[in-house]
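As you look at this complex, bear in mind that one protein chain is not there, while each of the others sits in place.
Now for subunit A:
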Amino acid sequence: MTRKPKIRDLLDESACTHSPTKKNACNAPTPGATTGGCAFEGSQISLFPYADAAHLVHGPMTCVGASWETRLTHTSWAGRDLTQMGFTTGITTNDVVFGGEEKLRSSIDYIVERYAPEAVFVYSTCVTAMIGDDIDMVCKQAAEAHGIPMVPVHAPGFVGSKNLGSRIAGEAVLTHLVGTQEPETSSPFDINLIGEYNVTGDMWQYTPLLEELGIRVLSTLSGDGRVAHIRSAHRAKLNVIVCAKSLVSLTRKMQERYGTPFISVSFYGKRDTSASILAIAEALGDAELVARTKQLITREETRLAQQLAPYREIFEGKKAVLNTGGNKSWSIASALQDLGFEVVATSVKKATEADKEKAREYLGEAGILMTNPGQEQAKVIDQTGADLLLAGGRSLFTAIKKKIAFADVNQEKKKSYGGYAGLLNLAEDLKNALQNPVFKNVARRAPWEK
């Protein structure tokens, strides 16, 4: 059992900024007073974008029945996109009583035979972990029988949060895939993108720029990812963590094991995109590359400024209140500022200590950091005279009541807001939100109401 991740080790991540202060991000949830996903969901989110691998969920119906085909993690994989498929052993009472290993074994055989994946990820869930199915053994035997990697993912929902599930998924990739194959070619500018899932094609907003600079994305975990590429990830010169705290354990271990340094970046907004591209070039340590990169950034920023000019006219002087979670509390704020908005408040309810610092940095001393946005945001809108509320669907009523524009930033998004090009998408959406008369119209009183 030495290959199973130690949950305690993963909870106590030394590279985590909040680790010394023991903040609540990794603590147990409170019954009756909590929302949010589980470890299983986190592991899914991290690994599902591997479209050339099958993702087999060993559990009852809830786990995948309510969660397949939900995320728009685009792929350029020419084969059938296995991300958009749901595979589950769908265990029944009989399996709970007699064990589900045999069913799991034949399910893997079935998938390999019909869909010829490059690998199979096998996810344990609460019920199959409780009944003690040995998915490590089944995976080991199946890998030998079929000659492709079988990756057991030990993230049953009850072990913790989504964040922990992502760490466990990273651990599974590190244990079973990374370092098991050599790349066909190598370059001094090979990087891995870690924690970028290519949701709505976010990654494709900036990877062409990296390619233009001669920086090669050797592998990703896991946006538009390939199993074969992640197997050779140990040969990369740099790990780039994209907006994801959860996979810092993986990059720390890769640094210890393979000497791969890592940096953490974000591609939301103009300033962050530019800073991130430059940070990658600098970390690769080539003066000529850095010079090329600065030229490219100037070119892109100039072009973007032209494209954004008509929007900036509309947004100038407009005030926005932002109510979202995690790194979005500053990354979207930064993007809004790039568009010309004044961000008067942001929520730091679900943010880490580092996120709060960044939010303060972006919003300045006058900016309001809301710790209880549900109760505060209406008051903040009144105080500041805000014109736009960006929040999850639940806050829609605040916008109707205050008769101001609303943009949903929490729903499963369909458009990319990443990179320079994504900022244009965001601008277009916010222009439409500000110009839409629906909030004023809906707030109209009925003729029979006083």
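Note that a residue touches a chain if its C-beta (ideal position, glycine included) is under 8 Å from a C-beta of that chain, and two chains touch if they have at least 3 such contacts; residues count from 1.
Just so we're on the same page, contacts and distances are computed from a predicted model.
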*Can you tell which of "NADH-quinone oxidoreductase subunit D", "Polysulfide reductase NrfD", "Asp23/Gls24 family envelope stress response protein" or "Nitrogenase iron-molybdenum cofactor biosynthesis protein NifN" UniProt lists for the chain that's not drawn?*
"Nitrogenase iron-molybdenum cofactor biosynthesis protein NifN"
*Looking at A:10, A:127, A:265 or A:348, which residue reaches the missing chain?*
A:127
*Looking beyond the chains shown, say which of A:46, A:75 or A:89 touches the absent one.*
A:89
*asked:* To test your reading of the contact rule: which positions on subunit A touch the chain that is missing from view?
replied: 7, 28-41, 56, 59-70, 84-93, 95-96, 103, 106-107, 110-111, 126-127, 130-131, 156-160, 393-394, 396-397, 411-412, 442
